[in-house]
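Showing chain A:
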Amino acid sequence: MKEEYICRCEEITREEIERAIAEGATTISGIKKRTRAGMGLCQGRTCRRLITQMLSKVKDPAEITPPTSRPPVRAIKIGEIVEGEED
Partner candidate 1 sequence: MIQKTGVIYQGYPSEQELSKSPGVPSDERIKRGPVAFIECVQEIPCNPCEEACPYGAIAVGQPITNLPRLDEKKCVGCGACIAKCPGLAIFVLDGSEQKAKISFPHEYYPLPQKGDVVDCVDREGKAIVKGIVLKVVKSPKYDATAVVTVEVPMEYIKIIRSIKRPGRS
Partner candidate 2 sequence: MKTTEMAIIGAGPAGLSCAVEAARAGAKVTVLDENLKPGGQLFKQIHKFFGSREHRAGTRGFRIGQQLLDETEKLGVEVLLNSTVYGLYEDRLIAYIKDGRDHTLKAEKIVIATGASENALAFPGCTLPGVMGAGAAQTMINVNRVLPGEKVVMVGSGNVGLIVSYQLMQAGADVVALIEAAPKIGGYGVHAAKIRRAGVPIFASTTIKEVLGEERVEGVITVELDEKWKQVNGTERQFEADTVCLAVGLSPLTELAWMAGCEFAFIPALGGHVPIHDRNMETTLPGIYVAGDVTGVEEASSAMEEGRLAGVAAAESLGYIDAQKAEELKKEIWGRLDALRTGPFGEGRRAAKFKQLSSRRLMA
């Protein structure tokens, strides 16, 4: 059977996320730091919900808060910020 990708940007499989949870990860950030899931181009927009579902087997979903949100929250080119503001 084919691999089951949870985070397609960083190509992280269900197995890898499950391993991270088994190793003690209890937050989305924890899984992110262990596996890189959610650190790709889409910044977790596809996998965050799937990871939340997987985490909810070991933790109350109400306690699984969104990961820290930092700018940029949308995919933009870093050069566009470096260019600076137009007056």
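Regarding candidate selection, all candidates are chains of the complex that A comes from, given by their letters.
We take it that a residue touches a chain if its C-beta (ideal position, glycine included) is under 8 Å from a C-beta of that chain, and two chains touch if they have at least 3 such contacts; residues count from 1.
Everything numeric in this text was worked out from a predicted model, so none of it was measured.
Listed candidates 1 or 2 all sit in this complex, but the one touching chain A is 2. Note for the complex: chain A touches candidate 2 at residues 1-6, 8, 14, 45-50, 52, 61-62, 65-66, 69-74, 76-77, 80-81, 83-86.
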